[in-house]
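Dropping a structure here in structure tokens format, bear with me for questions.
Note that this complex is displayed minus one protein chain, with the remaining chains in position.
Up next, subunit A:
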Amino acid sequence: MADEGLLEYLHFELVNYCVNDKKENETNQTQSSKISTLEYIGFSTGYRLIERLTREMPRFKDELDTVKFICTDFWSSVFKKQVDNLRTNHQGIYVLQDNTFRFLKQISNSSQYLDIAPAHVVFTCGLIRGTLANLGINAIVTAEIVSMPSCKFHIQVKH
């Protein structure tokens, strides 16, 4: 098993590279397009990862079941813990809450550094979106950080 720290180091180098890198011959890349690059990387990763994780599993009964799977098995394999709280309105909106989000744990546990925190959850938003996409659910995933290290992911399923 690979060391747990590896994913954290790789992730923050990825964020630094995508968001903070100032290249000499930089095109007019705005902040939002850099973020979407990072989100797209997460999307591709999630898309492929879920293929491998659900190799031997039967199809999911319904959408709620799929989201529950993400909260338990998927979250455990990537973040070594399960999602702490899942809420839904049964009409396509789901909120996943993680109280000690792995990538934010080492940054702060108060509101220091709150302004750069969004860059560190974008990859995970893409990851969730890619995962759902390969399971047949088209959705928009956004994140909300009120106080580190807890963080909420909002999934809006498109029907």
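Couple of notes before you dig in:
Quick note on the criterion: a contact is a pair of C-beta atoms (placed from the backbone, for glycine too) under 8 Å apart; a residue touches a chain by one contact, two chains touch by 3 or more; residues count from 1.
Rule of thumb we're sticking to: contacts and distances are computed from a predicted model.
Per its UniProt entry, the chain excluded from the display bears the name "Trafficking protein particle complex subunit", taken from "COMM domain containing 2", "glutathione transferase", "Nuclear pore complex protein Nup85" or "Trafficking protein particle complex subunit". When you scan A:Lys34, A:His120 or A:Lys152 for touch with the missing chain, the hit is A:His120. Of the listed residues A:Thr72, A:Asn85, A:Asn99 or A:Gln112, the one in contact with the hidden chain in the full complex is A:Gln112. For subunit A, the residues touching the chain absent from view are 5, 8-9, 12, 15-16, 106-110, 112-113, 116, 120.
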